[in-house]
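Can you read through this structure? Questions will come right after.
Yeah, one chain of the complex is gone here, protein chain that is, but the others are all in their spots.
Entry: chain A
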Amino acid sequence: MAEIVLENVTKTFGGTVALDNVSLTIPDGSFVVLLGPTGAGKTTTLRMVSGLDTPDSGEVYIGGRPMKGLSPAERNVAMVFQQYSLYPHLTVRQNLEFPLKSPLLRTPLELIDRTVKEVAEVLQIVHKLDNKATALSGGEMQRVSIGRALVRNPQIFLMDEPLSSLDAKLRADLRIELKRIQAKLGATLLYVTHDQIEAMTMATHVGVLNEGRLVQFGAPREVYEHPVSVYAATRLGQPRINVLPADLFAGAPSGAKSIGLRPEHIVQGEGEEALVRRVEHLGDQTRLHLTLKRHDLVTVTDPHTPLRGGETIRIQPSRPLYFDAAGIRIA
């Protein structure tokens, strides 16, 4: 339950810049998802906030207090690690109790029992409580790892791809559960993921990182509809946004180098002629893989479309995004 502020934070690891002058204000009670490919600085950002690493320059504030020199324990943050990091010599129950028994919290025993039970039920691991942490499947380990953060009531939750190795059903359940817990506790949550469904459904804010720089920060819809660059545009949307030369369609503003078309922003009927290469029926939607003047693009269409591969359709953009030569959005 605290605002997090990163102020001009820079961090290098032996020559490579992990974070490059990042400034970011995460409002109290928000659910912030960090997006970006491997090496963009997402995990480093979490480690800066947690205190596991300290910035080379710049400052991190939690709830208005500067965090310089404070240990992770003193910051009162909970973190879910990408590699689970369950204590292998302990049982699942002991792993979940571990933070509660710390000198920081010193929880009374009956409260420990109750909390562990509640969290285990939410994560559906009650039947595994007395297993050794090493005798679990990947998905179970990940749930225990989330549980170890949830048993606490910290100022801030930091989660590094917490749902990555769960099956689709459990992932959907836990998305809702995490969101519910976060709303109930009013905690600030900083979340790293590659999964854009997680980003779109859970986030109140999305931060797009690229090579250690914060490219864009805003509500998920805003980042989706008004990306600042080609890079930010490609972070959200499944199938990905189509990026094509701007002169393929008429009406490009001057200086535009490329046009970005979300799959749902391609209208069929009039315009340029495109060859249908492949039709993918996904049930709730159908994807068309098209070739337009030797450029490939993907669009979505009516689930019951009669179109087949080899046919030709006419398409034109609606709500196109235009980018200049550097990839910055100009219209």
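Note that contacts are C-beta pairs under 8 Å (C-beta built on N, C-alpha and C of every residue); 3 or more make two chains touch, one makes a residue touch a chain; residues count from 1.
In this text, contacts and distances are computed from a predicted model.
Undergrad: Would you kindly match the missing chain to its UniProt protein name, picking from "Sortilin N-terminal domain-containing protein", "Carbohydrate ABC transporter permease", "BlaI/MecI/CopY family transcriptional regulator" or "TonB-dependent receptor"?
TA: Going by its UniProt entry, the chain not pictured is "Carbohydrate ABC transporter permease".
Undergrad: Of A:T38, A:S71 or A:S254, which sits in contact with the chain we cannot see?
TA: A:S71
Undergrad: Could you tell me which of A:K11, A:K42 or A:R148 touches the chain that is not displayed?
TA: A:R148
Undergrad: On chain A, where is the contact patch with the chain that was removed from view?
TA: Here the touching residues of chain A are 50-52, 71-73, 76-79, 81, 83, 85-89, 98-99, 102-105, 148.
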